[in-house]
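All protein chains but one are shown at their positions in the complex.
Up next, subunit A:
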Amino acid sequence: MDVFSDPTNIDVYVTGFLWILKLTAAGAVGALVIGVVLAAMRVSPVPVLRGFGTLWVNTFRNTPLTLIVFFCYFGLFSTLGLSLADDIDLNNYWLGVIGLAVYTAAFVCEAIRSGINTVPAGQAEAARAIGMSFFQTLTMVILPQAGRAVVAPLGSIFIALAKNATIVGTIGLAESSNAMKELINANGDAVIPIFLVFAGTFAIVLIPTGYAFGWLANRLAVKR
């Protein structure tokens, strides 16, 4: 039977990309939440918080993601016994999400911080002058404007995240790159077509995603 019409193979392919989708979704949510908190820390007037934010960014931005994901498995799970689910796949999935989120958060933080720098200082002064607290100024005036300025860079970060999600394959999750390896091993006569299908799937989804973020960035841009 043809490799592309075998229902078992289709199943391996679909399962692989569903894992990627789930890793990307959960990783993006986690990275966005942690990244915003880190950015808030890095612009806060409290030196300890600023130091923590800087340490996080420098640590995770300069460590290979493969090592971080390995650590999540061998460190957090195997050594420290952090089990996140009884199902082995689900456990590896959540360990992978942690690795992706803490790593991507460092980039999200820096993107948002650069967005904060695009907001004129007068905006914060005006907010403080009507009696807003640091937290109110940040959440109601600075971050909404900074967020609109970083839609495009955040898009790039999330696209990178979707591709980085394949690294979770190294700790045994049957995501797309593992699925591809499995199919190639079983179908030595169709290596290049299989490769093209997997690479093409990423490209077909991610290219329009990039354009969508660009369109959104234009739409949301703050006019000054």
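Here is the rule we go by: a residue touches a chain if its C-beta (ideal position, glycine included) is under 8 Å from a C-beta of that chain, and two chains touch if they have at least 3 such contacts; residues count from 1.
The rule is short, and it goes like this: contacts and distances are computed from a predicted model.
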Notebook entry, point to check: According to its UniProt record, what is the protein name of the omitted chain, chosen from "Oxidoreductase", "M16 family metallopeptidase", "Trimethylamine N-oxide transport system ATP-binding protein TmoW" or "ABC-type polar-amino-acid transporter"?
Noted result: "ABC-type polar-amino-acid transporter"
Check: From the list A:Thr15, A:Gln123, A:Thr170 or A:Thr201, which touches the chain that is not on show?
Finding: A:Gln123
Next item on the list: Pick out which of A:Leu82, A:Met132 or A:Ala186 touches the chain that's been left out of the picture.
Entry: A:Met132
Margin query: Tell me which of A:Arg148, A:Lys163 or A:Lys181 is the one touching the absent chain.
Written below: A:Arg148
Margin query: Using the document's contact rule, name the residues of subunit A that touch the chain not shown here.
Written below: 120, 122-123, 125-133, 136, 140-141, 144-145, 148, 222-224
